[in-house]
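Accompanying notes for the structure given below.
Every protein chain of the complex appears in place save one, which is left out.
Take a look at subunit A:
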Amino acid sequence: MSRTPLDTVEHAAATPDVEQPWAELGLNKDEYARIREILGRRPTGAELAMYSVMWSEHCSYKSSKVHLRQFGEKAPQSEAMLVGIGENAGVVDVGQGYAVTFKVESHNHPSYVEPYQGAATGVGGIVRDIIAMGARPVAVVDPLRFGAADHPDTRRVLPGVVAGISGYGNCLGLPNIGGEVVFDACYQGNPLVNAGAIGVMRHEDIHLAKASGAGNKVILYGARTGGDGIGGASILASETFDDAKPSKRPAVQVGDPFQEKLLIECTLEAFREKLVVGIQDLGAAGLSCATSELASNGSGGMRVELDDVPLRDSTLSPEEILMSESQERMCAVVEPAKVDRFLEICEKWDVIATVIGEVTDGDRLEIYWHGGKIVDVDARTVAHEGPVYDRPYARPDWQDALQADDAAKLPRPESSDELRAQVLKLVGSPNQASKAWITSQYDHLVQGNTVLARTEGDSGMIRVDEETGLGVAIATDGNGRYAKLDPYTGAQLALAEAYRNVAATGAKPLAVSDCLNFGSPEDPAVMWQFVEAVRGLADGCLQLGTPVTGGNVSLYNQTGEAAIHPTPVVAVLGVIDDVARRTPAAFREEGQLIYLLGDTEPEFGGSAWSQVIHDHLGGLPPKVDLERERLLGEILISASRDGMVDAAHDLSDGGLIQAVVESALEGGTGARLVVPDGLDAFTFLFSESAGRAIVSVPRSEELRFTDMCGARGLPATRIGVVDGDAVEVQGEFTLPLAELRSAHEGVIEGLLA
């Protein structure tokens, strides 16, 4: 086997004119020139590998950074915020000495290529982010979007994604307590697989990703490093080596949840014994990212012996080792005196751990291979001082026509029979149908603290403290159809819905994480959607007093010219003092009164009705009134705390009838509804006006509840009573629960069969 000389720093300085594959690695000419300027020479192969992957869109946020700054600039004053944007995940104070960390991330592209592993490693990655903050992971959520439900490829992607989440998440012992499943043809070639996780810790246990204290040891632990997940590195590898080794490696990583479970337990035990100075998980960009970020965040530099990295494949080149995205690995900075104990704990859990370097004085990240120095950079220039682009954006020329195509002009049902048929069709449409086939594949019970999951409530809820009943709730929402019609409003509607869902269960919304899924930033129309959505979300968070603590941007969700609907997915985290006070969604007690909270306008743009009945998308999305959302939230939380309501369900896609049907089926008890004065039956049932919820009120609490709404100025309209075994709209139709159930259930498995 012939081998070219090792491309050391010295060698690079002596051979300035060597052609380097910067374009193949995704860098542009200016970026490559900038690297040369920073280094004052050409980069070595290893340095080029590190820069290219750390300066990629995924790692550097180079197209989105200038806009994401708003989340910081417009952040509301919040005493709850303990750690903000920039760390692995944000941390929020939930009281009683507890802190909660949570984050949503995307794993979209890998999940299309290889649905099972893509989705599985998405769960793995977000969970490691949570551990890296010092927290025990306590729950996961999965907002998912697929192409048309009846498209043949959906039959490949959806079961694989669900099996991947189930196979990985269940094996970690993390309850899956929420998420979404949405179908739309726009996601055909670009399914969105977002994954969220929540972790709990005591305030004093918060850990940060930084390397400090010269002489402290850098320990790599977890799985061995293999060739999986290497994108561009193989290009470099083929430059360095001959063809005697395997060249094309799978670009999608392969997960091992068992290894991750050991990693969780072993890391938490090390935290408990205060052995860790700084910690970082290895995700995108692997060791390149972990070493450069640890060094860049800390006060010192770092020296790494790459030969000491335990390998699965001894033929890997140094570039490949630096870029490998092998799963289930973490990097800890540990004081020399504590290294032995740290390694002991790893051994207890059968986790491989190796000292691969140490923190040094100064700001250089130096990496050695076979005795030669192959990386010598200022870590900040790799991790934090990448290129920033203010890409051109422009409101697309089709936006006006889209908004002018008003859904109000669509033909409406002309008879009660037609109205009834449309209700059945709506609740049995893939987006509105029961997702039980999917959620029953997730373990929602493990850890024994799940208070609400699946369809039990509008948000998932987890008990944090068994003694006091302190708990947290999380909801994730997004509506790409609304955002397509108006990205600014669409982002605020996603925020409003998640906020409302948390409040509906009785929890107080505290903070936000987001996953911003868009098409190509190089298309000015897409960039405009992104800019508008970010602005909308930042303005909305400021107004609602819920800061964005972190999140993720996924761009290039686009096949050819066709971008996905702009899809900002928003997660809202809330806190509840006593989970025993939670409000579920189910109607249970016959005779209780159903109240509609909020105002109903004839708003059908982007609605589920317009999609299901007319396959139409046009007009304007529902108006947003965030002050109203806040008031509604306060009323729902007070009603929950004071025991004034027994059930609450927010109104969103599908409108009032969808919510009533869900609450009825969940509780196995029907409802008799009366169309209120001033509304027609159609608008009453199908409008998607925001800022609304239904509640069921025990008769003994009615006066107290309506007095509270009246005093606070929230419209509350009595629309019916919990009763019988049918959903009846007086003067219009009666739908027996059995008929609704057969329309609503079995839809997803029917399509996949």
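Definition applied: a residue touches a chain if its C-beta (ideal position, glycine included) is under 8 Å from a C-beta of that chain, and two chains touch if they have at least 3 such contacts; residues count from 1.
The criterion applied here is as follows: contacts and distances are computed from a predicted model.
UniProt lists the omitted chain of the complex under the protein name "Phosphoribosylformylglycinamidine synthase subunit PurQ" (options: "Phosphoribosylformylglycinamidine synthase subunit PurQ", "Sarcosine oxidase subunit gamma", "Amino acid/amide ABC transporter ATP-binding protein 1 (HAAT family)" or "Ethanolamine ammonia-lyase small subunit"). The residue from A:579, A:664, A:679 or A:735 that touches the chain not shown here is A:579. For the chain left out of this panel, the touching residue among A:18, A:113, A:388 or A:445 is A:445. For the chain missing from the display, the contacting residue among A:217, A:261 or A:649 is A:261, taking the whole complex into account. Across the entire complex, the residue among A:109, A:588, A:614 or A:741 in touch with the chain not shown is A:741.
Residues of subunit A that touch the chain left out of view are 163, 166-167, 170-173, 256-259, 261-262, 348-350, 440-451, 463, 466, 579-580, 668, 741.
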